[in-house]
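Dumping the structure here so I can ask a few things about it.
The complex appears here minus one protein chain, its other protein chains still in place.
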Amino acid sequence: MRKNNSAAENYGNRRRRSPSLKAILAILILIAAVTACSGCSVRRSGVIRVAGSTTVLPLAQEGANRFMDMGGGKNVLVQGGGSSVGISQLSAGIIDIANSSRELKPEEDNGRIVDNRIALDVIVLVVNRGVQVANLSSQQVKDIFTGAVTNWSQVEGQDAPVIAVVRDQASGTREMFDEIALDKEESASSAIECNSNGIVRETVGNTPNAIGYVSLGYVNATIKAIDYDGVAPEEQNAKDNTYPLSRYLHMFTSDTPRPVTREFIEFVLSPDFQNEVVTQEYIPVI
Amino acid sequence: MARERYIKLLLMACASLSFLAILLIFIFILRESMPALTKVGFGNLFTSTDWNPDKGSFGILAFLNGTILTTLGGLIIGAPLGVGTAIFLDQVAPKKMATVIRRGIELLAGIPSVVIGWFGLIILVPFIARITNSSGYGIAAASVVLAVMVLPTITALSVETLRSLPIELKEASLAMGATRWQSIRTVLLPAAREGILVAVILGMGRAIGETMAVQMVIGNSRQFTLSLFKPTATLTSRLVTDMGEAPPGVFRSSLFAMALVLLIFAMLLIFSVRMITRKRKA
């Protein structure tokens, strides 16, 4: 009996609901609605977005963790990308705080960006543990990274090709290094480019005959830190200016930050955070 | 019935979405790459090997070269392996074994490229570094990684082609006293030629577009090199490392120009596949 009526029944069913059609319609409407509301802000007030320098990343992340642990439903999201990324995303309004390991460039300064210096950092020359060199003069460093020196034997090392590892172009670390150590020259195009301090360390550690530079906070036993012009890369030497490869780390914000953003910056600059966390790897600014 | 017409229109809209997507992607990428194309100039962009955004040089030839060499390398290793495996599966291997291997190859296609790249980085690169006394990063490492990635594509599509050939073709050849190899060489391969060519071209598409795996093992240097063991970069690897970092302006725009090149590559590949299959139909 049922079978015979099936067409009519189907017709009735269709009247009641036609799921596949509805689903398609719903999705099209969703797409349209979402597109239409694209202009409206979807950011929730408790969330702070932070991006930029990988040098500042561990510090910012630790700050975020401690800030969130204080409660109050705040959520701080931190990611890397490089100093330039952070700054351009800050100007585009995508994020709230741009971490940077370099100063603001004139063309980036739209007059609405506020600079907060959060720490002093030291850049360290590091080599693979197989490299038999413990000190390089500033001229030797320049020759190595610009490609004038291609074999370690030219700088009193073993007879092996030099493999230079540098940071990417968005990196504040690289910018500072090029400016101070290379007299504003470019590093050789044959150099391996890495996107972060961490991967420079890993690449130098795993590649025989490699040399690179990382932030002091990243130095560990997998690589060998070497002296620059006979000066050891240590906090004290940076403080009294005998070690020249150092720079400030920054957190840029807009000049009209949301209260929660301002609160986070104040937290990072607080004596507690500076003396407990910053001091572990960098030099406090207060 | 009005309702029927309305449904048909809705479904047609769904189908047209693919066109809309391609069009939107093309327009956006073209628009974003305009500053580079006009300010840097077509010639400079594609003939200069000097990539130095901070100093205002935007030559992408070194990366174009990297893309072409790694793709060729990947195909030189991957295509014979893929086509050979397909013939093995279709003609030589015992049925049960063929099924198992085919499933396995499908699985290989499902292994994410970051994972393949990671193993390239921790196994292949140190290995190459040891035997060549170089850094290990470069076109050689990228080619091997790409070969692994195109293998499933080429195998699967070639198997499909071989299976679609009429059984009588093979039986007739064998009945005439030909050995298996003779029948593969003189009957099957010629009959499957276009299909296998299409498989290789689509494998090529995968190799050109592969991003993460290549980025991990190629070294990402700016230099133009023909050496297999020197670090360089491809269009995709440069895109992924620089995109997040490029400030708005010509730098960013020239990255979009690279994407435009990739887009045109993809469309050319599909166009040539179309030409090949149309010829076969005719």
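As written, the chain order gives the labels A and B, with residue 1 at the start of each chain.
Note that in this section a residue touches a chain if its C-beta (ideal position, glycine included) is under 8 Å from a C-beta of that chain, and two chains touch if they have at least 3 such contacts.
Simple rule for what comes next: contacts and distances are computed from a predicted model.
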Chain excluded from display, named as in UniProt, from "Probable glycine dehydrogenase (decarboxylating) subunit 1", "Phosphate transport system permease protein PstA", "PadR family transcriptional regulator" or "Thiazole synthase": "Phosphate transport system permease protein PstA"
Contact partners of the omitted chain among those displayed are A, B
Among B:212, B:228 or B:276, which residue is in touch with the absent chain? B:212
Using the document's definition of touch, tell me which of B:105, B:218 or B:250 contacts the absent chain. B:105
Out of B:35, B:73, B:195 or B:244, only one touches the absent chain, namely B:244
Residue list for chain A contacting the dropped chain reads 6-7, 10-11, 14, 18, 20-21, 23-24, 26-28, 30-31, 34-35, 38-39, 41-43, 49, 54, 57-58, 61-62, 64-65, 75-80, 92-95, 194-199, 201-202, 220
Chain B, residues in touch with the chain not shown (by the definition above): 1, 3-4, 7-8, 10-19, 21-22, 24-25, 28-29, 32, 80-82, 84-85, 87-89, 91-93, 101, 104-105, 107-108, 110-116, 118-119, 121-123, 148, 151, 155, 178-182, 184-185, 202, 205, 208-212, 216, 236, 239-240, 243-244, 255-256, 259, 262-263, 266-267, 269-271, 273-274
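Keep in mind that, in the parts below, only the chains that are shown with their structure count from here on.
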Counting in whole Å, what is the centre-to-centre distance of chain A and chain B, each centre being its mean C-alpha position? 31
Contact footprint of chain A on chain B as seen in their complex: 7, 10-11, 13-14, 50-55, 62, 126, 129, 133-137, 219-223, 225, 230-231, 233, 241-242, 244-248
For the complex, give me every residue of chain A touching chain B. 21, 24-25, 28, 81-82, 84-85, 87-88, 92, 108, 160-161, 163, 168-171, 186, 188-195, 206-208, 210
